[in-house]
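Notes follow once the structure below has been shown.
In this view, the complex is presented without one of its protein chains, the others remaining in place.
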Amino acid sequence: MGSFLARRIFYGALLMLGVVVLNFFLIRLAPGDPAVVIAGEMGGATEEVLEAIRIDYGLDKPLPVQLGIYLGNVLRGDLGESFFFNQPVVDLIGQRIGPTILLVVAAQVLSIVVGIFLGVLAARKPNGAMSAFVSVFATIGYAVPVFWTGIMLIILFASVLPVFPVEGMSSVKLREAAWYIKVLDVLHHLVLPAVTLAVIYLAQYARLSRASMLEVLGADYIRTARAKGAKERTVLFRHALRNAALPILTVAGLQFGNLISGALLVETVFNWPGMGRLAFDSILRRDYPTIMGVLFFASAMVVVANILTDLSYRLADPRLRGRA
Amino acid sequence: MKDPTPRAMIGRAARAPKAESPGREAWRMFRRNIPAVCGLLILICIVLAVLYGTLFYGGDPFEIVWAPHEPPGVTPEFPLGTDYLGRNILAGLLAGGGPTLAVGAAAAVITMGIGISLGALAGYFGGWVDNLLMRITEFFQVLPALLFAMVLVTLFSPSLWTIAIAIGVVSWPQTARLTRAEFLKIKQLEYVTAARAIGAQDGRIMWTVILPNAAPPLIVSATLTVGVAILFEAGLSFLGLGDPNVMSWGLMIGANRDYILDAWWPVTFPGLAIFLTVFAVSLIGDGLNDAFNPKLRSR
Partner (left out) sequence: MSLLEIDALKVTFQTRHGAVTALDGVSLTLNAQETLCVVGESGCGKSITALSTMGLIPMPPGRIVGGAIRLNSEDLTKASEARMRALRGAEIAMIFQEPMTSLNPVFTVGDQIAEAILLHQDVTRDAAWNAAVALLDRVGIPSAAERAKAYPHELSGGMRQRVMIAMAVSCRPKVLIADEPTTALDVTVQAQIFDLLNEIQRDFGAAILMITHDMGAVSEMADRVAVMYAGRVIEEGLADDVLDHPRHPYTRGLIGCIPSLDHAGALKEIPGVVPPLHLLGEGCSFAERCDFARQTCRARQPVLRGAAHRVACFGAQEGWA
């Protein structure tokens, strides 16, 4: 297990190195002077600023040396300076990565738990009403643009049913409140963005776990469990679900990148102060160091999520444990 | 149910004497699938509307024609009302559908092109080719697709082509994995060995023997890719990364986003249009899946 983890982390680090190299070449592939690209259109690209950038990034040196300098900077935790926000990119992202992780993890947990629950209910009666609902819901959930769902929810909850806040992550008026009030306030603000983001994946997980459960319920070991005299609930949730969860886990790992893409749109719609919102703001301003920094950290989140998925997969499936 | 007769033999199709070709049989199955047929009809209506609608109605969708925020159903000239600038929403829907669908279709073609080529090479040759290509695929799967596409579009200035290419460049990994899996499976079957035994070249085996037999899941995947690409395009336009000179459904939602609490209709109708299109496409995809999937045929 330990060596597996070490190898997985090493491979993840290689992938991240790839992302850094990609970032480097993307800036150079863009039309125009890289210094101007880095400064950004809104960066007030005075000659001094451009000169500082050229020295900082070693732009007068040959390309391999430039790449070396860039890699060295990243390794030292320096992803450059945002000329729009006038802050190091790492600091900018540091302030915003927490809300994004909160949103993404909340949506992931919500969609998996509710999705599996609906899927299991549907699998109990493959031709029943719940099955029909799950497949219709899955098709609809797949087809709705996530930002539009968010907007529709805002319209609904802002005017018709004002029970959830539709914007931001915390209420200004609670700035002086006790910490647990603030936590509840954040969770209150989290409801709509998380639900918006979860709906698409929830539908997919429901459909997937229905199919997976149906397959597993036909397995011989399920018959064995029944032959022991196990209760239907035990058969479903203990014997079947542990096995049916394996493909769901795989998909959940693969979906994580998409979830972050979705979070980008949801954060923009709900003014959630996360990395997606930051990406949107910096793209409008052509603030490339920030954009590249967001791409780097978002990819890192996917890499970490993949490692965690692999680990949980090995915990869930004993057949994989012994192997490297 | 196993189908012992390969769908295509080397070169000319030498099929076992069977009453129906697989395509025809699939179409027969598809026709019996009511949701799928509905999806097809909806999609045909939408395509006809966005292709020819502007000839009969609308005019320039950017033109300010009326007072802002005219609700739908009040003025007969503007059945869906006007947006925050006083632009005709129905005209926007008819004009904006074309670019949305075109980008979706082009992006799907690019996605399938890259994905099938790389997946086929990896699955057919195996070994280090497979290893290398799969590592590249994994690398692309690490990059959050929408974010990466945003970066590409921003770097290379938005136009319908850069958007389609950007979507294609970020979405091919799944297709590549699917193609690889199919090729791995099919290359072990007897008729591929037979083709090799009579001296067919690798390229010929890949494209004329294996690919036609891998077609059903790839066709389904291509259909669903069109839906994903449309959603993608809408997301980019919504974020303001579309071509600013071309009307599109996503752009309409993005432009009216700040006024949603004053007027619900300018964002609702384009969203419904996107939903309906992708919904129709995915009904067709599901229908094709069922039609190609022998396990469901007997039902």
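Chains: A and B, in written order; residue numbering restarts at 1 for each.
In the analysis below, contacts are C-beta pairs under 8 Å (C-beta built on N, C-alpha and C of every residue); 3 or more make two chains touch, one makes a residue touch a chain.
Nothing here was measured: the structure is a model prediction, and the numbers come from that model.
Shown chains touched by the hidden chain across the complete assembly: A.
Only one of A:28, A:61 or A:223 touches the chain withheld from this view, namely A:223. Not every partner is drawn; the one left out touches subunit A at residues 219-221, 223-231, 239, 242-243, 316-319.
Keep in mind that, in the parts below, only the chains that are shown with their structure count from here on.
On subunit A, the positions that touch subunit B within their shared complex are 15, 18-19, 22, 26, 29-31, 37, 139-140, 142-148, 151-152, 154-155, 158-159, 254, 257-258, 260-262, 264-265, 268-269, 279-280, 283-284, 286, 291-292, 294-295, 298-299, 302-303, 306.
Residues 138-139, 141-148, 150-152, 154-157, 227, 231, 234-235, 238-241, 250, 253, 257, 260-261, 264, 267-268, 271, 274-276, 278-279, 281-283, 286 of subunit B are the ones that touch subunit A when the two sit in their complex.
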